[in-house]
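All protein chains of the complex are present and in place, except for one that has been dropped.
The block that comes next holds subunit A.
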Amino acid sequence: MATLTIKDLHVAIDGKEILKGVNLEIKGGEFHAIMGPNGTGKSTLSAAIMGHPKYEVTKGSITLDGQDVLEMEVDERARAGLFLAMQYPSEISGVTNADFLRSAINARRGEGNEISLMKFIRQLDEKMAFLEMNPDMAHRYLNEGFSGGEKKRNEILQLMMLQPKIAILDEIDSGLDIDALKVVAKGVNDMRNSDFGCLIITHYQRLLNYITPDYVHVMMQGRIVKSGGPELAQRLEAEGYDWIKRELGIEDEVVEQEA
């Protein structure tokens, strides 16, 4: 069973500290949600875990099953079992979705152990049908000209094809209508098993109506300031964040405008 452990994580971008000591442990089988208003450091946490080149870890540690994640290149982190569904996936012209996915799968499997074309196509067809995606999307260039909703579905398609140990979903619900949201949730729920852990970053409770988290954390000022069960998300939905700010004596929850 995989365990991602984050200890006292401090992260800066362009010299400005955004995360100021995050502690979090995600085990296989657990779904965690991180909630919080905009600009409190949620996306920074996901970027730091994956190794985004602009984010600098200034203090603390991230380990996956005891292995030092911060020592790994981005691709090594992915092959070790991490996955980040991005808020703004890149568009890559001239590379088809299918070719890209096959390269990604084969990169994990290693030379000499490549997936057979037949098996790959079968899996891809199956997952795309599950996510109600147009089969044409396999042959379109990666994310190029995809609508916001198509991009999000495509991130979940990758999640399902790559079967990571721990996935981080960075605002996977933003810009989705209710039908698309249900499909995305269906994909994530399908992944649920004792070997798969998930960190869901959102500032809307809405997504959590469809994906039930085991743990809910609230982030403000670059730290996790409150943790609880699914009932915490419901209270946030009903009452907003002000009661937490009052409780903790926080006046301004923002660390910086997130990009």
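Convention: contacts are C-beta pairs under 8 Å (C-beta built on N, C-alpha and C of every residue); 3 or more make two chains touch, one makes a residue touch a chain; residues count from 1.
Everything that follows uses one rule, which is that contacts and distances are computed from a predicted model.
Asker: Tell me the UniProt name of the left-out chain, picking from "ABC transporter permease", "Heme exporter protein B", "Cytochrome c oxidase subunit 3 family protein" or "Fe-S cluster assembly protein SufD".
Answerer: Hidden chain, UniProt protein name: "Fe-S cluster assembly protein SufD".
Asker: Which listed residue (A:Phe100, A:Phe120 or A:Tyr210) would be found touching the missing chain in the intact complex?
Answerer: Looking across A:Phe100, A:Phe120 or A:Tyr210, the contact with the absent chain belongs to A:Phe100.
Asker: Considering the whole complex, which of A:Met86, A:Met160, A:Ala185 or A:Ile201 touches the chain not shown?
Answerer: That would be A:Met86, which touches the missing chain.
Asker: Touch as defined at the start, partner being the missing chain; which of A:Pro53, A:Gly66 or A:Gly145 qualifies?
Answerer: Result: among the candidates, A:Pro53 touches the missing chain.
Asker: Extract the touching residues of subunit A with respect to the undisplayed chain.
Answerer: 50-53, 73-75, 77-79, 83-84, 86, 89-90, 92-95, 99-100, 103-104, 107-108, 141, 158, 162
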